[in-house]
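Some chains have been omitted; the remaining ones sit where they do in the full complex.
Labels for the chains are A, B and C, by order of writing; each one numbers its residues from 1.
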């Protein structure tokens, strides 16, 4: 993790220590795919409607055109949306260990060219029509996922909560509900029912050569807790975590080394395995960071931690 | 700007060149203030209702308590929200040239202590109750602002649009409407009716020692265009740009130097002047980046630019 | 239309008159389906993940179970979402001329029973897990549609705009952009980039025996305008219009008569044809209402209209 915030490292470390004592973190990937969504303009809704029908009947050809631009990308899905005389195709790709935006953009440009040549009256206004949605928190990403949708969970025995975190499962659950759920709902933080996913995501992205602007949507997600006979069940769900272990900034030496230490550098076997494992590691780190901040708020240590470690944990 | 994305630097540079040829960029700050929002729990809505009345009648004392923790921070506003038996106080501070989260948190902790001691039955569940909202895109930040709310604008003569950007005002306006407005509305990108604010924000934040996790809400905002007799009016509005020129990562040598080159390093005269000027510079850079990407989409140069500069501009 | 607001009738009538003079309104249905989304709880994300896989492999059986409860309903789609250890199945049904909530609920209850009996550890917490979403404005309904997604459009010649509406295409377009798009974005009206869909929907729902609580999400949608050589292109898109021509309040004599006058009373041939035609009629009426209010705002007649007709058109 790369950060200028001393307390953040300490926060994740303490959380990690608690997770180790509590047992094993489970992580699961529920979705994997990178999206690009060109927008097409038509003269009328009549033409837009005809186009939608044409798209559904041309899926095989669209797939062929899209995949002609890439050796390992696969077109998984084409999602179709309209608003007045505009139609968006949200093209979703499997991109292996790459984060995949380049691959998705090049393939989408080819699809745009094909459509303009083969459907009279379709005009591609932008290869990115903002329904992708890249570098934006978005309901569309939350609903469908973008990059990886990944969850992590653990149940922490009552004794560990008390000894390590100096609080109780009940108190942490209460902080989670009133801060992360009621507070976020009341504020309209509609994609982030969490405490500080962004802190952990930003630090890991910086250390591993990810696209820093994608911290925006990669920080979307939910923290969920339950009290189970005095033990604490805690879970995080990240809806659109966009990461890669090949390409872009991962090629720089220090960043490459950071990935290597985690055992996820370069191409995985099978392809995509490294990026998936990396996403699961991030989810576990986010779980540690959430747990520790909720505990700190529950036991009001936050104020003291600031003074000792020189800077605030903010969220 | 610090980025691994070659095309992004080129994008902002080309945009900047166009702005220089077009004339002067106007920038205006519409709001300045840093917020922290503790959440208090009560036994009943009756108690919560009494508390709200007590808060309104105790404003002077709350201000005094808050400001006792800081030599230059000022409490500007206390915004009050309730949901069932919970009440949030969104405490808004003037924080001079500092981004201000530390100051706001320490002051808020003191307010929490004062309230728990002076209003029977108030329990502070968390000094951050997620209505702040820190490191989260949020309607509350969009409505009220957090950090700076800043706009930048320019009118680009028809000839400059055509010669420099190889397109027309009409085409750029059309891309802006169908991509940034219709696309964002349809996708539920509800805080980002823009193309790629996040790219420019992330690169500048990295270069100048800002908090990278605050790229999230700092990227919120709107791009607006008009065609004026063939000329292009283009404007950006950033609702919650959180920046400082003192404290945190701005103390590191390289980052300090980057601020110094822009003439905004350290404390301003009067206090706050440097942070405000810095926010205006960022708004102008964001304007350049938006202009250039919209133009590239309008004239379909995007594909060619990728290949030439080695990587995609993503948004 | 049933309303106590005199100006509203006049508004839609004037809009209708303009549409008639301008030519033919085009309407198109882009989606048709009614959704119900039970939520299931699991012990762990591991179990939730297993369940998701099981659902995908059990689709044929789920369809069979769902359709066993209804003679004409068809299960169109099963959409799967998870958050921590919870999974929602959004079951989407074709329901012919009925609005379809009863049918969808009964079928969903049967699916819940089947799942609890056949997947160990699945507990159905509620047959409606709020991802349906019934009687709520919702991104999920906006993205996928619920009931009908329907658009209507017309191009109004410059002369008709001037003679009938006493304004210009340019002025109406400007009101639409600054009020319905910028205003709604700034306010967080994220499902209603429109002026007053709700007025027209409520009046027609009341007159025709629809469920008045479904005015909420049925009023979601977008108004889009373009200036085309001085003519006005205007279009409305309703994302989740929930209507039926059989069942519920449509059986009452007055309401039945209202449907009959429009030629859409009772079952259509083929089944569903009447409900679709009814949705298209509503879209055309909404188009008329939007057009007239935008024109009234553009030419500032609104104030005078109030005084003449005794009550405000509100939106």
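Simple rule for what comes next: contacts are C-beta pairs under 8 Å (C-beta built on N, C-alpha and C of every residue); 3 or more make two chains touch, one makes a residue touch a chain.
Just so we're clear, the structure is a prediction, and the values are computed from it rather than from any experiment.
A single sequence accounts for all chains of the complex, and while 3 copies are shown, the assembly in the file contains 4.
In this text, only the chains that are shown with their structure count from here on.
At the interface between chain B and chain C, two copies of one sequence, more than half of the residue numbers in use appear on both sides, so the contact is built from largely the same positions. The chain with its CA mean position farthest from that of chain B is C.
Between chain A and chain B the CA-based rotation angle works out to 180°, given as a multiple of 5. Centre-to-centre spacing of chain A and chain C amounts to 31 Å, using the average Cα coordinate of each chain. Inter-chain spacing, taken between the CA centroids of chain A and chain B, is 22 Å. Measuring from the averaged C-alpha position of chain B to that of chain C gives a distance of 35 Å. Multi-chain contact residues, meaning those touching two or more other chains, occur in chain B at positions 139, 142, 182, 184-186, 188, 190.
By the touch criterion stated above, chain B contacts chain C in their complex at residues 139, 142-143, 177, 181-182, 184-186, 188, 190, 193, 222, 224. The part of chain C that touches chain A in the complex is made up of residues 26-28, 30, 44-46, 48-49, 52, 81-85, 139-140, 142-143, 149, 151-153, 188, 222, 224, 233, 235-237.
Within the complex formed with chain A, the chain B residues making contact are 3-5, 37, 39, 41, 81, 83-84, 86, 88, 101-102, 105-106, 109, 125-140, 142, 174-175, 178-180, 182-192, 195-199, 201-203, 205-206, 209, 211-216, 219, 248-249, 252, 297, 302-303, 306, 311-312, 314-315.
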